[in-house]
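Data block below; observations after.
Subset of chains shown; positions unchanged.
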Amino acid sequence: MSGIAIHKVTTAHPGDVSALKTLPESTKPDDLLAVIGKTEGNGCVNDFTRMLSSTVWDPHLEASGGISVFSGGTEGVLSPHVSLVVKEDDYLKDDGSKMYNEGLVAKVGGTRDFEPWEMGTAIQARVTADTIKKLIAEVEVEADDVHMVLVKCPLLTTAKVVASAKECVTTDTYKSMGYSRLATAVGIALALGEVTEDGIDDALESYGQRGWSSRASCSSGAELENCHIVVLASSKKASNPYRAVHGYMADAIDLKVLLELTSKIPDGAERVQIFVKAEPSTDGVVRGKRHTMMTDSDIQGTRHARAAVGGLVAGVWGETDVYVSGGAEGQGPMGGGSVCVVYKV
Amino acid sequence: MSGIAIHKVTTAHPGDVSALKTLPESTKPDDLLAVIGKTEGNGCVNDFTRMLSSTVWDPHLEASGGISVFSGGTEGVLSPHVSLVVKEDDYLKDDGSKMYNEGLVAKVGGTRDFEPWEMGTAIQARVTADTIKKLIAEVEVEADDVHMVLVKCPLLTTAKVVASAKECVTTDTYKSMGYSRLATAVGIALALGEVTEDGIDDALESYGQRGWSSRASCSSGAELENCHIVVLASSKKASNPYRAVHGYMADAIDLKVLLELTSKIPDGAERVQIFVKAEPSTDGVVRGKRHTMMTDSDIQGTRHARAAVGGLVAGVWGETDVYVSGGAEGQGPMGGGSVCVVYKV
């Protein structure tokens, strides 16, 4: 089975792997499936905190063939942390029967490396979709059972653009992050049946406005050339106390949906983690009023969005080590973003 | 009487005075008492958006002897805007009797200019307190009737430090902003009876931890050498539909108090504006979890705090042109900040 547990631990700095010591003693070296972290860099092109975290964590993921997904940027109140996704056996009663009749399951994997000129295109979307479909099949769930597909995808650096055999989708390194997230999100939507094969080009051309998934969470970085993928789903075949619900913020101040989703956590259940995507709306307004996130040449728009949405999410969640990631192209409606809430009954 | 109305209008840029055209036709040139705005600069030492706004607005305040208070920094979702405080006659019934038996009143004024070496010291606190007491007396209310004392205070530039006759409280221009806000807040607390004359030094030395006011809202800038002061209070002698409640956020994610204060707005009443102070907690944590606002050398801590608290406040208020100002030294408990909610019945 692919049953899992999720352990969230704050970190002292991006090179800190002391979270490993907090795992239950029974955890075996090949149980660590994924490390999903927030690091304190700028979350943009030259954010090497992600590379530092990958460098120190990846050796611990070798045994399991697991992956790391580090999302840079803990602006505002956000607290750097890691969520360790570990394999966990089904919870059984003394008589050997299942303790729960459902549970959370996960599968991780990676696509092939992408050429610079493939990044941000339909090629990236299709290759990513194929890998996700395979992972969904392997974990034996349906697309509708999936709560979140979390992906770390590559970006373009000046060196890659210059070296590329064909023309790239953009020469602007910061913008390449958005195109890569978009293509990945469209790939997720394709794998989950939310966009059809015919709709890919339109989804890409409309920058995700006509074709998006509320279960996509994509983050781009210079520290990899392929896509790292985590599929999180509910399964009736598993038996564990982890549960999830998902939805999306309609805009960057959508307190209502956050309160609704968190209200679904039963009394007495333990909050595990909330995963949220955030972005500056490209029309320059939030509920009709001008924002300055895209005309600020000192602070990138994704940093602004993470800080603001992070403040709102932390206020609702009651703690600051929440996963809020910037750049929600195709991951929820324009200006909003996907939300996934994980709890433990 | 000193009865007022408050008109909030978004701005297209810091040089935009078109809000003037939105005032009721009956407004006379000397009715404009104060312009309280958020501008889209960095809110720090070299934020010249405040100077630009002062330059274009101050001519419109000359007739009334009014003042401008521009707080820089609309990080995240925050929307640049101005709140125009205008004198308004008592609302009367047809028979000439008062339509309401209370109302919001305001008085504005300024202290003398401060020498560089006085900024951030007990001298600034005392001089500011004296002016506030005078304004409170003039507006014929008690200290307990005051909801907010909003102040724009000066800061130190390198040029001022170098030219100063005596040693300044700091040579760091960014830090001088905090010291100036602190001394001002202690002055407000003194005027409102929340700190005694004997407690001034302790309040300053403890950086506002032992001596603060939940009704203080201070913002510093390079565009002035004295303190610009707005006193906002409830008065039984006035007759207008404006009302206010105040309180404070205990930390930067205090959603609870924001929901409590806004729940005091009666059904059917119109939300006018919410004024909130925000700051990075100096102990480096929010509810026990590390934040990175004070170790980020790319983005100043007050920018982080404005963005995060701005996101939370905008979520609660339902619109983004809220007044969230950074640097809450002595203006609420450490890491939190003062809150004032204005509405219209």
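So that you can tell them apart, the chains are marked A and B in the order they are listed, and the count of residues begins at 1 in each.
Throughout what follows, a contact is a pair of C-beta atoms (placed from the backbone, for glycine too) under 8 Å apart; a residue touches a chain by one contact, two chains touch by 3 or more.
Since this is a predicted model, take the numbers as computed values, not measurements.
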Practice task
All chains share one sequence here; work out the copy total for the full complex from the 2 shown.
Solution key: 4
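As a convention for this text, only the chains that are shown with their structure count from here on.
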Fill in the blank from the handout: chain A to chain B, mean C-alpha position gap in Å, rounds to 39
Exercise for the section: Show which residues of chain A lie in contact with chain B when the two form their complex. Expected result: 10, 12, 40, 42, 74-81, 252-255, 258, 286-287, 289-293, 295-296, 298-299, 303-305, 307-312, 314-316, 318-321
